[in-house]
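Just one protein chain is left out here, and the rest sit where they should.
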Amino acid sequence: MSLNAFGHLFRVTTWGESHGPALGATVDGCPPGIRIDEAMLQHWLDRRKPGQNKYTTQRREPDAVRILSGVFEGQTTGTPVQLMIENTDQRSKDYSEIAEKFRPGHADITYWQKYGIRDYRGGGRSSARETAARVAAGGLARAVLADMAPDLKITGYMVRMGAHEIDRARFDAAEIDRNPFWTPDAEAATQWADYLDGLRKSGNSVGAVIEVTASGVPAGLGAPIYGKIDTDIAAAFMSINAVKGVEIGAGMAAAELTGEANADEISMGATGPEYSTNHAGGILGGISTGQDIVARFAVKPTSSILTPRKTITKAGTAT
Amino acid sequence: MSLNAFGHLFRVTTWGESHGPALGATVDGCPPGIRIDEAMLQHWLDRRKPGQNKYTTQRREPDAVRILSGVFEGQTTGTPVQLMIENTDQRSKDYSEIAEKFRPGHADITYWQKYGIRDYRGGGRSSARETAARVAAGGLARAVLADMAPDLKITGYMVRMGAHEIDRARFDAAEIDRNPFWTPDAEAATQWADYLDGLRKSGNSVGAVIEVTASGVPAGLGAPIYGKIDTDIAAAFMSINAVKGVEIGAGMAAAELTGEANADEISMGATGPEYSTNHAGGILGGISTGQDIVARFAVKPTSSILTPRKTITKAGTAT
Amino acid sequence: MSLNAFGHLFRVTTWGESHGPALGATVDGCPPGIRIDEAMLQHWLDRRKPGQNKYTTQRREPDAVRILSGVFEGQTTGTPVQLMIENTDQRSKDYSEIAEKFRPGHADITYWQKYGIRDYRGGGRSSARETAARVAAGGLARAVLADMAPDLKITGYMVRMGAHEIDRARFDAAEIDRNPFWTPDAEAATQWADYLDGLRKSGNSVGAVIEVTASGVPAGLGAPIYGKIDTDIAAAFMSINAVKGVEIGAGMAAAELTGEANADEISMGATGPEYSTNHAGGILGGISTGQDIVARFAVKPTSSILTPRKTITKAGTAT
Partner (left out) sequence: MSLNAFGHLFRVTTWGESHGPALGATVDGCPPGIRIDEAMLQHWLDRRKPGQNKYTTQRREPDAVRILSGVFEGQTTGTPVQLMIENTDQRSKDYSEIAEKFRPGHADITYWQKYGIRDYRGGGRSSARETAARVAAGGLARAVLADMAPDLKITGYMVRMGAHEIDRARFDAAEIDRNPFWTPDAEAATQWADYLDGLRKSGNSVGAVIEVTASGVPAGLGAPIYGKIDTDIAAAFMSINAVKGVEIGAGMAAAELTGEANADEISMGATGPEYSTNHAGGILGGISTGQDIVARFAVKPTSSILTPRKTITKAGTAT
């Protein structure tokens, strides 16, 4: 009953707090013989690295990942892979005010209610910094997939910021890496920059929707009923800090469709079954169809805003 | 790695197919000393029973649940509770046509691709009939909660059918049990009946959104990071047949909010912290706040429609 | 955290009590396409069936196993297989005396201390009757192995009763099925019959050691460190009612060997590595070597004896 772990055969346990000595991921079940080194993992951590532009956290640290076990002479051995990232940006700071009051929208209050103790130096375990451990483990997972399913390609990108959605007609995958919002719509990126600058000036923030697509997925992955691919995706996405909604294929909008409109009709293609549309998001009965798997999640606006919000202290006093 | 199980301490494994001899749930970890009998479980199964009105499946069977183990003299003993429901409506029927072709939107094709074998007599394991086993296990879970957290109350109801949402101003909990759609908005129920009659006449179907609320939840339940309450809810909902989206609190719409609007401000109430709003859906950092837990899921329109949709046979021939 | 389950990919949860309506096993993870029917499972249950000779429990029932799910047209489908055995020998009986006092050596007292409730009609969940569910699930496991590893052969037999061990020089596998003790030493069987008759006449009982051998096991099964084959065997054996010791290969006697004597020297054979001896019991570092896997367990004498032993009642009174 590991509450900090995810996955079945390739099982990831993340550990660490935002302001402790280090954080990381223990990967149990990584297949042997996978070529991996720290540089291959660092590639992904560098993409996540804080402080790259004015829209992300201003924390500054290299987030250098070290492989402590499970790899010998550049290959995984089949034993647990320990990935560690040291926290280097732990500026000494006066936490006395934060330590006593609960920040609205943060997990300060629930950790306190549950554990009777909390790490007040930052989000602690509930900090979005935990995703650095996921990125490291994800880098290893990508190396495994590159070996076992070389045609499989996973891409994530932003499709909505606040009220502003991308225009799918302008979708250009090449654009994703070129703007600070990782969005495939160049025009949206320009508009969002202005929009976000305005919000930030007024001490405000806003939410977003991220879409993740996997192409080249073999048909037949996943398992009924509680081990469905979509079940695992929903759990994984919802476990990320600040996520409030998860969708597969047509998602919440599937409720608004009729059966006629929703049906992905099947025909025989050159290499296997083909579908007229992909409302199912590449998954039927929890098992992959061979179409692209398409999933989305909504992130609430960051609760760390400059505009003061009413709250209470540990003593229950209004502040 | 039980792919047909759900839950940590109270762990439910469901088993059975739509047209086999029986289906049911094995519950491991039920606390001892809980008063339970078959009638208490039957109450919930009767609410789910097929054939109650023209809007549900026309399958006709009593869905009588039997307790085969784990209960002695009207109390749970702490050992596994086996709940069995016999399938009685297995009309002999000519499956020859169904057996050869894949029904669009159903899991026929993916089960075939994965297992090389499928139960063509109905959905088999992927049939929505699997939820009968959940209802039985859920009845037991409710008995446990009644004992351990008597103030906790869980209510489910329908808030959208196709393009038609309920009007929250007309929300009346007492109405839920009075209409065939389990909706708290009496006027919506009337409108939906007409709408659905029209769809059915044209051989069509439509999706829906269900909301589930838990009130009286103690603060401090759940656990970071992968064992969050919202993670478990997302997984549980997504594992249900035909679900394509899951939301907690503000849900997907959280992406459209600003940080100022989204913040649930905290004040001190008579019995503990109180919140100005509940965008969080009663969960912060994966742990309950003591507010109502509010979650929703979207169900795609049933794929079993009269309007023919293009598909192929097992041999790959168009039909 | 299923405390009533065993196994990783092929996962067995047993359920049921000695005097409830039924008991059985839920098997999750059985591969699809395995040919199985009730008769194939009944073969093994018939070998275990009570009342076959004077040395076993005198309970009389057919122990007919039913397959309730996961099998269609004589083949497993990949979905959970539910195996049920109804309890038919539940003679109405006066339990008033048993219900109040604890039987020494039985789990009556600890179940009472743990759960505050107990099924006094027999051992309840702690009855050796639970092994009927294992035999049913084991029959299915054997069918899977016959398909996936046709050369693998598992044989169990008795090698010690009380102070009397078999003579390995008289080991004859064909003898195992010919005597009521399932021992490969015909002469030991004759001696044991006399010995046990004497014990039974005086209202006494005695312990035994069972050895289980698997031949034809491919090298490379198992996994370090906590998922070792020997770890799983030790857990599985120790979970059986009344088992107090478990050994692999040389077992406890390995402590008495020197490194020189214990070393299984390696040479190259026609089809792979060969070993001069098998002190390791076919397992090195938790992984199979390709030699026979050899394991043993010791069963304490049954605590149900006619000679009265001192005990107390639920009220704490000596009796």
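Note that the chains take the letters A, B and C in the order they are written out, and that residue 1 is the start of every chain.
One rule holds in what follows: contacts are C-beta pairs under 8 Å (C-beta built on N, C-alpha and C of every residue); 3 or more make two chains touch, one makes a residue touch a chain.
Bear in mind that the values here come from a model prediction, so they are computed numbers and not experimental data.
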* Structure fact -> The one residue from C:Q52, C:T88, C:T190 or C:T317 touching the chain left out of view is C:T317
* Structure fact -> Where chain C meets the left-out chain, the residues are 1-6, 8-9, 14, 102, 104-107, 109-111, 113-114, 125-126, 130, 160-163, 199, 204-209, 219-228, 230-235, 237-239, 241, 243-268, 273, 276, 279-281, 283-290, 298-305, 307, 309-312, 316-318
* Residue ranges of chain A at the interface with the undisplayed chain -> 1-5, 8-9, 11, 13-17, 20-24, 26, 28-29, 32-33, 66-70, 72, 75, 77-82, 84, 111, 114-119, 124-125
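FYI, only the chains that are shown with their structure count from here on.
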* Busiest chain-chain interface by contact pairs, anyone? -> A-B
* To do: Report the inter-chain centroid distance for chain A and chain B in whole angstrom, where each centroid is the mean of the CA atoms.
  => 26
* Listing for chain C: what residues touch at least two other chains? -> 1, 79
